[in-house]
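Note that one protein chain is taken out, while the other chains of the complex remain in position.
Per-chain numbering from 1; labels A and B assigned in written order.
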Amino acid sequence: MSLLRAHGLTAGYGPVTVLNGIDLEVNEGEIVVILGANGAGKTTTMRAVSGTIPRSGAVEFDGHDISRTSPDAIVRHGVAQVPQGRGTFPELSVEDNLRAGAITRRDGAGAVAADLQRWFEQFPRLAERRSQRAGSLSGGEQQMLAIARALMSRPKLLLCDEPSLGLAPLITKELFEVIERLNREEGLSVLLVEQNANLAMHMASRVYLLETGRIVASGSAAELSADDTIRKAYLGF
Amino acid sequence: MELFLQRLADGLSQGSVYALMALGLVIIYRGTGHLNFAQGEMALFCTYVVYQCGEWGIPIGLALPIGMIVGFALGAVTEVALIRPVAKKSPFAVFIVTLGLFQFLNWLDGAIWRDQPLPNSGVGSVQQQFPSLFPSKDTDFITIFGADIKLQSVGVFVLVLALTGVLFLLFNKTKLGLAMNAVASNAESAKLVGIRTNMVLMVSWGIATAIGALGGVVFAGINHNVNLTLMFTVFIYGSAAATLGGFDSPGGAVLGGLIIGVIENMAAGYADEWVGQQLKVGVAFVVIVVVLLVKPSGLFGTAKVERV
Partner (left out) sequence: MSVPFTLRSGGPGSWALRLAAGAVLVYLMFWIPTQASNGVIDTCITALTLMAAAMALNLLLGYTGQISIGHSAFFGIGAYTTGILVSKYGWSPFQTLAVAFVVAFVVGALVSLPALRIKGVYLALVTLSLGLVFPQLIKAPKMEWLTGGARGLDKTGFKFTKKNPTYEIFGWNPWGNLRGENVKPFLYWIAMIIVIIVYVVCRGVVKSRAGRSLIAIRDNETAAAVMGVNLAVTKGLAFGLSAALCSLPGCLSAIRTGNVTPDSTNLTVLGAITFLIVMVVGGAGSLWGPIIGSALYVFVTDRTGDWSDKEAIPAVLRPFFGWSHTPPGSGIFAVVLIALMFVAPFGIVGMWHRVIGRFVKVVPRPAGTGTIDAPATAPAEA
């Protein structure tokens, strides 16, 4: 069943249009990866979905029309975004960052505390630094914090914008394993933007190829890597 | 020693008023990075409202909450109707709007309540003096180490400490406080975790103005009357306090206010010939310039704040 469906999604910055009417779909339980070069419009796609920039076209999430919904309301519908560059609250402690992630929840302090415990177990390095300011964490730790914070809202769909950016390969691998495990064990749907095709293709249920604001190819990871032209032109292996 | 203690007590009670003003400024600044130049005048309007309540025979214990609620509404409406729409254009436009609001409220107070100190039997005031929250007769004092400390000074100081405690709990133990902290830290990300940033800013302005209203009422109580220029110097002292404490630190604002109140009274008292009552306001000027030059983030502020 389709969880997120965008049709003719167009967005940009001021007079500049970056996305030219793309169609996009994420089904429940899928990890969908958007690949593309610098400037292809990957981050813009994420922002258009999460509502942080003006956009036009139809966006539907879980049966709700969210094409005119404000970003904070979209979060309350169950979409959590890990923005590019992590976007943690640098002056707040690690624990407060996570609590802020759960701020939209209405299921009581007990459930939130339980989730807090759970993510501290999942990411032991965050647990060690729970009262430290988020700004003092390393890049990898901040990325984990950003993901954990997004998960604190118990989202149905997780948007991840280039989580590997600026991270050591080992840490990136660890991060992707966590995402994959969440997907496998919890059925979390994920929409992931990546430049690192090689890495992301492994866990993708489906892949979109984005070029200058248009989707030029889509399909399962296997289909796309089987196509020689696409593989050479876009995937680089 | 007695003189020193008395001056200390006076300084702390006046500093408490500055602390309240600074708290309001800081709460608004944290959320939006705007310095609200109308803060003093918004507080003054509420102070006049409290005076008016007194004229209608409402006791101060009830009039104060009314004034603070009016303050909350005034702040919230200002943010939504005046600040938010122009904030998109430029910070300069926000500055001008707060200045326009300053002028407008100052005019409005005069238009409604005339430009003379109130209460005033000449214009038919029922009250003898502006209602004080604490016993304020000449005989109301306690003696500590031989110094006669006014009960009013003690009361004001305790009030501010209590309020600081309440705000500490608000900021650190409630969802609203968490949301305010998150918006202050990174407004974009705050939206991405589902915080209604607009609501948070509106409430911040409301709380800030309500605190300002409390400050105005307390100060008018110390001063025995309310008048159109009452808050000019309080605003500048409050700004100096916020600068000293750091514009993004509520705790710093309180401490900054108390420090400035004490410095001011000590300077006026011990350097009477040079500073005296007239040049007390020079203390604020010196503190603002020195702090901004030497340590722009203040004593407790974070350095990330860009001073542009």
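The criterion applied here is as follows: contacts are C-beta pairs under 8 Å (C-beta built on N, C-alpha and C of every residue); 3 or more make two chains touch, one makes a residue touch a chain.
These numbers were taken from a predicted model, which means no experiment stands behind them.
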item: Neighbouring displayed chains - absent chain, whole complex; value: B
item: Which of B:I96, B:V126, B:I144 or B:V166 contacts the chain that the document leaves out; value: B:I96
item: Chain not shown, touching residues in chain B; value: 34-35, 37, 82, 85-86, 89-93, 95-97, 99-104, 106-108, 110-115, 232-233, 236, 239-240, 243, 273-274, 276, 278-282, 284-285, 288-289, 292-293, 296, 307-308
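In this section, only the chains that are shown with their structure count from here on.
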item: Parts of chain B lying in touch with chain A, wherever the complex brings them together; value: 175, 178-179, 181-182, 184-186, 188-197, 302, 304
item: Chain B contact footprint on chain A (complex, rising order); value: 50, 52, 70-73, 75-76, 80-81, 83, 87-92, 96, 99-101, 103-104, 149-150, 153
